[in-house]
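Since the structure comes first, as structure tokens, the remarks are kept for the end.
As you look at this complex, bear in mind that one protein chain is not there, while each of the others sits in place.
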Amino acid sequence: MIKVEALIRPSRLERVKNALDDIGIHGITVTSVLGAGKQRGHTQYYRAKELAVNLLEKCKVETVVPDELVDDAINAITKAASTGEIGDGKIFLSRVEDAIRIRTGERGEGVL
Amino acid sequence: MIKVEALIRPSRLERVKNALDDIGIHGITVTSVLGAGKQRGHTQYYRAKELAVNLLEKCKVETVVPDELVDDAINAITKAASTGEIGDGKIFLSRVEDAIRIRTGERGEGVL
Amino acid sequence: MIKVEALIRPSRLERVKNALDDIGIHGITVTSVLGAGKQRGHTQYYRAKELAVNLLEKCKVETVVPDELVDDAINAITKAASTGEIGDGKIFLSRVEDAIRIRTGERGEGVL
Amino acid sequence: MNIRRLRLRSGASLYLLVAVLLGIGCTPAVAGSAAKVDAGDTAWVLASTALVFLMTPGLGLFYGGMVRRKNVLATITQSLFICGIAGVLWILYGYTLAFGPDLGGLIGSLDWIGLRGLDMKPAPDPFSSLYGSTIPQEAHVIFQGMFAIITPALITGAFAERMRFKAYLIFIILWATLVYDPVAHWVWGHGGWLGELGALDFAGGTVVHICSGAAALCCALVIGRRKGYDREHFSPHNLTLTLAGTGLLWFGWFGFNAGSALAANGLAANAFVVTNAGAAAGMVSWVLAEWVHRGKPTALGAASGAIAGLVAVTPASGFVAPIAAVVIGLIAGPACYLSVMAKTRFRYDDSLDVFGIHGVGGIWGALATGLFAASSVNPVVATDAQGLFITGSAVLLGRQLIAIVSVLFYSLIVTYLILTLVGVLTPLRACEDEEDAGMDISQHGEVGYAFHP
Amino acid sequence: MNIRRLRLRSGASLYLLVAVLLGIGCTPAVAGSAAKVDAGDTAWVLASTALVFLMTPGLGLFYGGMVRRKNVLATITQSLFICGIAGVLWILYGYTLAFGPDLGGLIGSLDWIGLRGLDMKPAPDPFSSLYGSTIPQEAHVIFQGMFAIITPALITGAFAERMRFKAYLIFIILWATLVYDPVAHWVWGHGGWLGELGALDFAGGTVVHICSGAAALCCALVIGRRKGYDREHFSPHNLTLTLAGTGLLWFGWFGFNAGSALAANGLAANAFVVTNAGAAAGMVSWVLAEWVHRGKPTALGAASGAIAGLVAVTPASGFVAPIAAVVIGLIAGPACYLSVMAKTRFRYDDSLDVFGIHGVGGIWGALATGLFAASSVNPVVATDAQGLFITGSAVLLGRQLIAIVSVLFYSLIVTYLILTLVGVLTPLRACEDEEDAGMDISQHGEVGYAFHP
Partner (left out) sequence: MNIRRLRLRSGASLYLLVAVLLGIGCTPAVAGSAAKVDAGDTAWVLASTALVFLMTPGLGLFYGGMVRRKNVLATITQSLFICGIAGVLWILYGYTLAFGPDLGGLIGSLDWIGLRGLDMKPAPDPFSSLYGSTIPQEAHVIFQGMFAIITPALITGAFAERMRFKAYLIFIILWATLVYDPVAHWVWGHGGWLGELGALDFAGGTVVHICSGAAALCCALVIGRRKGYDREHFSPHNLTLTLAGTGLLWFGWFGFNAGSALAANGLAANAFVVTNAGAAAGMVSWVLAEWVHRGKPTALGAASGAIAGLVAVTPASGFVAPIAAVVIGLIAGPACYLSVMAKTRFRYDDSLDVFGIHGVGGIWGALATGLFAASSVNPVVATDAQGLFITGSAVLLGRQLIAIVSVLFYSLIVTYLILTLVGVLTPLRACEDEEDAGMDISQHGEVGYAFHP
């Protein structure tokens, strides 16, 4: 099992979710995060003071999938989240040792 | 060291925390997330418009524990978080290479 | 590639970010979390009722870096986040199998 | 075009029929009192009416901030929607039940149904002595209408976070009709038995606060504790809303109390001073009480104390001097603080302490009126039935006790009967799943905050 | 010191020059009406003015809660800033254009530019008959000024989440000048042609709601749909703001309608009652409509229904009896609910349903005035031109139709021309990136909530 962790633009969340749904990946977890990377930040103004803000709002989408689905997932996410502009985000892959369904106590790939 | 990552119902957070406390696991990190899985979503209404919302509020509870505590942790969480209904959530296990205590710079299982 | 995941005090976020910037690590993702550990919680009051609250606000800072930068990252974070008081937080290291840049589809360490 | 005209005609006929039944065209009745409308008094009563109106949305915010995030809209809506439902009922039949020509001291007749027969002049004699001899009767109608709205809204704090919207709706309609309207008549209606008895209630200690407080207690007991009562702590999710609501409530309360003079005169000014004094003293004393007791002065304590002080000073506001109001407020704070503490002991779940603050505060205020009322402040207070601390006579205090006890028990019992009836028609509370998901999503299909991505 | 004095002197001279041009010193004109200021009427009109003022910030909250989080400040500011810009314009030339001595029934002359020539007495004859014979003319100035502020503010709901601040600013200035001021003159100005015709609009059904509703429709069509219209759902981010705004709007509306009596009398009291009745009935009926249609009663529905009821009762508020207002509100709820649904069908993106609620509600209200207006309520209603349901004559209804159609089309057309002009000067809407990032950060360099670490 691999955890696919994508940092994407919030405005692409809906599309990414649908793209994953389309290839049969229904289990996902989404977190609201702030991210810094290559993308330029904003300038904020507060009573004559200027603040450079470079932590931007992003969404973290996590889905744990069987190894054979990883490439499909990456493709789906990449397609749905990409605008071609800096700030589109990254995907990280990491190994998951096991998964348990809380309701039943079952373990292994079957629970995904 | 293993990171035990549980996606649970927000209403079970308190119980899960206590259950972990009971078996001596005090270090946890909790994140407010949205999750999709088997559980049906809600329908929202906004001036005559209907929206199907299938990202539901969940809590992610993370705790990094020594290998020998993993099964206890799983049991504790499973028991405390399960209602028997769809939507109880999942637990994912993944390996952690090392841990550092910021305050002292110490490393290894001892810092947990 | 290693994911360096630091749980720190919110008030140290700015410093940690700058410290990482200084050593050339620009890509980070920050999540607002609640954490429990050794640090004592607060007591809250609500109309004559007392509540012990032991989940405290923390920041989770994640950065995926090439293996050779891990120690620098740890040092930078440790220095910037440490106050010497209980509650300074922990750093966890875990292996990342691969990274993809969404915009270009590139893979591997180069995307970091 | 012809067909359309026809339809309009028949629409018009139907309407005229209903209109006749309800007395729609009847605003300009011929009879009327000789009294003349005074623009200054009217200006003040209308401004006060607007102020009292604002209390209900303010209450929504006050309550809404104290519940969990998942119930915020449902809680605010349970206040706000009463502006709608009780607002309509008041015009249709509420006013006439409460203030119409008396039937046996117990209820008003239906003579003024749909406000029929009221004109733009002051209420006719002998009503004008109570309903204002210098303001148009419609000003009295709408000023009192705002009281008829806020009173049931107060109750909703007791069953917050669990009562179903449908049950709530039926409950409110019945309660407004069967509890509020008669009680308002008893105390303020011309010929009402408690008013005739000489019990004093300037702006609603019994009618509003005891009445809703008792109903709240009953609701909390009948509907039962929130799911997770023993396990979770139900801490407030957004106290900034509660503090904003406190500001609006206090603001509106000036209309509530000083508007009850039904004129812009010295009595109104005194009521205004006294209201602020009571609120201020209540705020200070509650905070001091909790500071001593728990070691921290809290924002919610300041808010709660202000409300406690306002509640307590309400019945007294037209009868006492400013310093007496300070005393009333100073006692209201700790008294309500204690009663809120007591709730935990008795293990009933009055979610937002309606009984603890409005019930207990209202009782203290009604008693305090019996202690401090002075005919020098208001000649309506008979010189031989002034407050105990003014003349040493307990006559007035006795009457106040009768008023307290009868309103308390009437409200308790009838609320109980109404809840039983409603429970037969539709389940009172949400099922467990719905309660878990929150009332916002389960009752209304909405969420308070979409702050997530 | 001498130099400084000199500078002060020359500064003073320059100022005096400007002052003469604008008539700064002219408050105390010698001429004036013989009418005397009545303190009670003045108190009510000033209080009402404050109430109407509050509607605009209230509208900001109402609207702000319904947009996405990233646009909340921009949306509130688009309302709030009009208090500034339209506030200044009104004093400089707006009042005289709308209410100054008539030019051909179409517009006021510049005689009262910079409020020059107005004194502290009531408006001189023959203006006093319309502008209040018992209140200082400045009270009329500022009461009406608040209407001139809220009307353009209403429009901003149509182009929320995408219009650039610069374009918005120019648009508002032109619209206030070229649409609002003339239309206000037609209906309410002394000599205005719609007023002369006998069309009735007590508190702004045509002037405020139809006028802004039509402009909103035009803006939505010209500026186009929000990015992501087909893909994303634009759900409200913080309905607690919207509910708070609803409370403030309803509260302020009492000043809007009952203040329009320009006196504290029976008519004001009736307008007050009627306003509350309309709002209450609208709230109830919208919620029932959606309950039946979709299966859930919503908080936003309650809020929307109340506003729909208020809009509809506005033009009628000085002419109808309370029961008629209940009927008006009961119809307003479902009518506006339907028109909001229709929007989706026609695929224009009036973000916050300004046309659906203010346009349609205003039209219904103007028609309803033609159905229910009774000279027994207000002698201004000619006995031979009362509502269709009162006397069966459609004379008044015809006039109302003329008023509706002319204001609707005038506003549509001139708004279109203004938008075209503004579009030439500066882009109307934000570019895609800016819209994605949100208007708060792109237009104002601010974020609504910094709740993150």
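For clarity, chains are labelled A, B, C, D and E in written order, and residue numbers in each chain start from 1.
Just so we're on the same page, a residue touches a chain if its C-beta (ideal position, glycine included) is under 8 Å from a C-beta of that chain, and two chains touch if they have at least 3 such contacts.
Remember, predicted model here, so these are calculated numbers, not experimental data.
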| item | value |
| --- | --- |
| Option from D:59, D:86, D:169 or D:280 whose C-beta touches the chain left out | D:280 |
| Chain not shown: contacting residue from D:83, D:377, D:408 or D:439 | D:377 |
| Candidates D:141, D:388 or D:403 - the one touching the absent chain | D:388 |
| From E:97, E:141, E:179 or E:396, residue that would touch the chain that is not displayed | E:141 |
| Residues belonging to subunit D that touch the chain removed from view | 38-41, 43-44, 47, 51, 68-69, 134, 235-240, 243-244, 246-248, 250-251, 254-255, 258, 263-270, 272-273, 276-277, 279-284, 287, 294, 296-300, 302-303, 305-306, 321-324, 326-327, 371, 374, 376-377, 388-390, 392, 394, 449, 451 |
| Subunit A residues that touch the omitted chain in the full complex | 44-51 |
| Residue ranges of subunit C at the interface with the undisplayed chain | 9, 11, 14-15, 34, 42-46, 55, 85 |
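In this section, only the chains that are shown with their structure count from here on.
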| item | value |
| --- | --- |
| For subunit A and subunit D, chains touching each | B, C, E |
| Chain centre separation in whole Å, for subunit E relative to subunit C (CA means) | 51 |
| Contacts with 2+ other chains: residues of subunit A | 30-32, 34, 55, 94-95 |
| Set of subunit D residues in contact with two or more other chains | 444-447, 451-453 |
